[in-house]
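A single protein chain has been removed from this complex, and every other one stays in its place.
Chains: A, B and C, in written order; residue numbering restarts at 1 for each.
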Amino acid sequence: MHIYMLKRLGLAVLVALAVSMIAFGLLRLSGDPAIAIAGEGATQADIVLVRQTYGFDRPLPVQYAEWLGRTLRGDLGESIYFKTPAAPLILSKLQTTLVLGLLSLAFALVISVPLGVLAALYRNSWIDRLCLGLAVIGQALPNFFFALLLIMLFSIVLHWLPVSGSDSWQHFIMPTVALGYYAAPAFMRLIRAGMIEVLDADYIRTARAKGLPASTVIFKHALRNAVVPVVALTAVQLGYLLGGSVVVETIFALDGLGYLAYQSITFKDFPVMQSIVLLLSVIYVVLTLASDVANAWLDPRIRVA
Amino acid sequence: MAALAQPAGSPLQLIPTRSVWQRIWRNKAVVVGGGLLLLMVLVALLAPWLSPHDPYAQDLAQRTVPPVWYSAGSWLHPLGTDPLGRDYLSRLLFGARISLLIGVSVAIISGLIGTTMGMLAGYFGGKADLVVSFLVTTRLSMPVILVALATVALIGGSLWVVILVLGLLKWDRFAVVMRSATQQVRSLDYVAAAQSAGASTTRILLGEVLPNVLPHLIVVATLEAASAILLEAALSFLGLGVQPPLPSWGLMISEAKAYMFFSFWLIAIPGSALAVLIFAINLAGDGLRDLLAPEGRA
Amino acid sequence: MPSRLFARPGRRIVTVAMLAAGLIAGAGSVWASKSDNTVRFAYDQAPESVDPYFNNVRIGVIIGANVWDTLVYRDSITNEYKGNLAKSWKQIDERTIEFDLREGVKFHNGEEFDADSVVYTLNFVADPANKVTTQANVNWIEKAVKVSKYKVRVITKKVFPAAIEYLAGPVVMHPAKYYAEVGPKGMNAKPVGTGPFKVTQYTPGKSIRLERNADYFKDSPKGTPKIAKLEIRFIPDRQTQMAEALAGGTDFIMHVPKDQAEQAAKVPHLQVVSGETMRIVFMQFDTLEATPTAALKDIRVRKAISHAINREAIVKNIVGAGSRVLNTQCFPSQFGCTDEGAPRYAYDPALAKKLLAEAGYANGFDTELYAYRERNQTEAMINDLKAVGIRAKLNFSQYAAMRDAVRSNKAPMTHQTWGSFSVNDVSASTPVYFTFEADDVTHDAAVRDMLLKGNNSVDPAVRKQAYQQALKHIADNAYSLPLWSLPVYYVASKELSFSAYPDEMVRFWEMSWK
Partner (left out) sequence: MAHDRVPQTGDVVLDVRGLSVDIATPAGALHAVRDVSFQVRRGETLCIVGESGCGKSMTSLALMSLLPRAATRRVGTLALLGEDLATATRRRINALRGDRMAMIFQEPMTALNPAYTIGDQLMEPLRHHRGATPMQARKRAIELLGKVGIAAAGERLGQYPHQLSGGLRQRVMIAMALMCAPELLIADEPSTALDVTIQAQILRLLADLQQELGIAMMLITHDLGVVARIAHRVAVMYAGEIVEEGTAEELFASPRHPYTQGLLSCIPVPGRTAPGGQLGTIAGTVPSLIGEVHGCGFRERCPHAQPQCAQTVPQHHVAQHAWRCILEALPA
């Protein structure tokens, strides 16, 4: 267990390093960062000064090492557009996005778990086909299009929900649905497949032979074993949801990381853009690590070895 | 992905036998999805002949004409015109070309990268496997949309930039699936036989392994193509994908969103077309996957 | 003048959704903002900084006028100059104006307004080292000198008759002590002015909340604000703004595209007000040595482009009511603006083709057209260009990104718009693009000299003549293609009473609920 975890931790650190290199490279892709940082109207002397101050004249590996050092200390540079330090700016938006991501994940699970269980219980019946049909249709609907349809229906026609913003819980309903529904089919398929496999297992027959009610059999004995792969997917999906929030946050003008990312990309605000890519990647790495731990914990065969 | 039961006799061999066709025919998902997809491909190929107008020709006197089923519509523009007076049906038909071109090209690029990596990892195992696993993990940890958006913003949006960026980003699933498929094929007798007969590694990989993992490759390629089309649409929707006046469906949605409250059909038409295309590809892909999985697992 | 757009006989279909929207919205009473006397305003661009000297976007100018005050006030109807933070002023010599300041005015943080405020602010922004974004608004200032606590002198670098116009517009007054202490960054983080509204909360990129300044000085020509609270949200997507307006989530949006505005006029709970603005639209050509498209250095090519674009048709069909075709790159009401003697480039694709062939581009050429707003106009122009063989690729981005591309010589052609910071003087428009400043991609010394002569002469007749010569010279050489003036469409709650002005300024202090 401990060795396994140490190995996973080592891999996570390596991946994070690789991602940081890519994020570092991303900024270099944009050309001379000194010109961008010096801002418009800067003279050649200003640019040279910036280049020296930031060390852009030194070899790339040295620059990378220094940049990594600063990043690790929490110094993400300064937003070129908003002219404030990038780290607090990003952190101030992170909460909204995390809330949105978790809500969407919860929403996806809330629809996919019952549907997946139902489809597995009544496999090959019309219920099963309906659930699978919903999944295929759900995955075919582009989320930006779906988001606009939601606005159209719930804000314009029905007047039930606010269109944009992030001030109250009502503001989160449509973004949550628009972001979360897309993750649901994957969960549903996985839960269905897992449940089908588990429901055929001998220990389910044992549980039924014990006279346990169907709910206990399904939710205690079956689902518990079927969710193990779901936990791994949860981490992956949360990562996707955080990344995918760019589209949804922009449409709903939800003041989160995705919206900031979109703004920074359109304003060519490289330090912010780079930091968000790095931050989301690191979050993903941490999430997968956490899911490995959770998986090991959920499966006694790994936990109690 | 379900395990390969019997790769040598996989249901989708290179030259399907009669019974294989029957199995495919019986799978409704493949028939419906494949049929729809075929229709869209035909429409895309025949777009220049099917289109009533030049998809780029503007007519400022005929702006935002509604489709024919509205009282103000006319058969001159069956699906109406956009706010610059361009024929919507023609744009939609040409848009199918762009979406399919993106789907196919991205699947080919990412397929080449991912398959090479996956096959090398699966065949050689050991260090090659470790390196590929590491690359896949690293790739997975990067948010695709964001990296694609940023890259397109940095080097400028165009059709080929979008294709290249997505192609370079979406190889992960190919690598994962090809790796495990190759691992299984590798252990089969005839591969061992070919090895002992002194066939070169390249030959074994291309001649023995690849044909056997091909069905899986096709399934992944289908699903990745769908995902690439959606991503392009999202990028174009955010204004960082292909550039106007190209009639990409994502771009058409993006351009129509300003008018959605008053001329809903402007957004509903390309939106539905996109949804139907993705639906068809996914349905066909899912169906193929079911055909491959012996226990009929989804 | 603003014209109200009520149900205009439209041949276009009003969708079911829109009718339903209108009915429900009309029936339902979601006038939360009316009851608490708040106006919710949505705008598409977040300013880089709230400090008016460090952004050059419209929303920055609007916030500037509502949160800060200027020494002078130009009456929005009569265009007459009145005292604002200054009670009176007099010209001491050609380059010096003396201001008598109003006493007892306090900044939002309690700091007192006096000569120090003026001196510090003007000397700070005039110093190029402080890198004010809006150089054209301040680079005429040499310095400000304190005479006594309430008397100050402003000295211009050269003779600069438009000084009062600028001091009535973008040149706002900051509190000396606070500004010295926190600088532009602190001013952005926590803005402090003397204006009718004070900032209570600012979240960069998201929103800015304002509150009526209860201690606003009584004698201000702006008058006491009537609405209690103002919430400005930055919503980048126009359709989200429109959705908010339809859903009753905002009370006021502007820059609504013509088509949408015409449809919104049919929604019962909304009113649509439109009018011409000072914002001019023009196509900028990079004719510098390092231009990305060498063809543009050839005058025949530029003339061909001028003849290729059907400005009348675009104005009529896309730009909308309250717009007119321009022949020189300035707004007609601006002092010194005229198209007298300037050539008219009529729509003539055949001539355009001929000119291109003469220039050696019989098969046209490839280039890029940069743009940042009104993309439908850009696309219509690309279509016209294509018709004569010029293949222009659209490069659409945010304003700041486009501006950087222009300034770094990456944009061969640019679909520009300019609102002159609402300054009613040519010195605020044409010279920005032709006096070797950052946005000048022509660098014609003759044009520069004529424009500077106009800027820096006292005699109105001399100024007029200089500007006219410059404008004609620019048009003769087709250095840029003046396109049209931009109308602005405001969509607002029917309960809101407000007026629209050609200067595109939103005067929240005048607004009230019916």
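As a working rule, a contact is a pair of C-beta atoms (placed from the backbone, for glycine too) under 8 Å apart; a residue touches a chain by one contact, two chains touch by 3 or more.
Owing to the predicted nature of the structure, the values given are computational and were not obtained by experimental measurement.
> If you put the missing chain back into the full complex, which of the shown chains would it touch?
Taking every chain of the complex into account, the missing one touches A.
> Which candidate, A:4, A:160, A:203 or A:219, sits in contact with the chain we can't see?
Reading the full complex, the residue touching the unseen chain is A:203.
> Of the residues in chain A, which ones touch the absent chain?
201-203, 205-214, 216, 221, 224-225, 298-301, 304
Here, only the chains that are shown with their structure count from here on.
> State the pair with the higher C-beta contact count; candidates are B-C and A-B.
More C-beta contacts join the chains of A-B.
> Would you mind pulling out the distance in Å between where the CA atoms of chain B average out and where those of chain C do?
Between these chains, centre-to-centre, one finds 45 Å.
> With chain centres taken as the means of their Cα atoms, state the distance from chain A to chain B in Å.
23
> Among all residues of chain C, which ones touch two or more of the remaining chains?
If we look for residues of chain C contacting two or more partner chains, we find 17, 21, 237, 239, 243, 246.
> Identify all positions of chain A at which a residue touches two or more other chains, and write them in rising order.
148, 152, 156, 250, 262, 266, 268
> Residues of chain A touching chain B in their complex?
Checking each residue of chain A against chain B gives 11, 14-16, 18-19, 22, 26, 29-30, 132, 136-137, 139-145, 148-149, 152, 156, 189, 192-193, 196-197, 236, 239-240, 242-244, 246-247, 250, 261-262, 265-266, 268, 273, 276-277, 280-282, 284-285, 288.
> Give every residue of chain B touching chain C within the complex, in rising order.
56-58, 60-61, 63-64, 66, 70-72, 83-84, 156, 158, 239, 243-245, 255, 257-265
> Sort out for me which residues of chain B touch chain A in the complex.
Touching chain A: residues 134, 137-138, 140-147, 149-151, 153-155, 226, 230, 233-234, 237-240, 250, 253, 257, 260-261, 264, 267, 271, 274-279, 282-283, 286, 297-298 of chain B.
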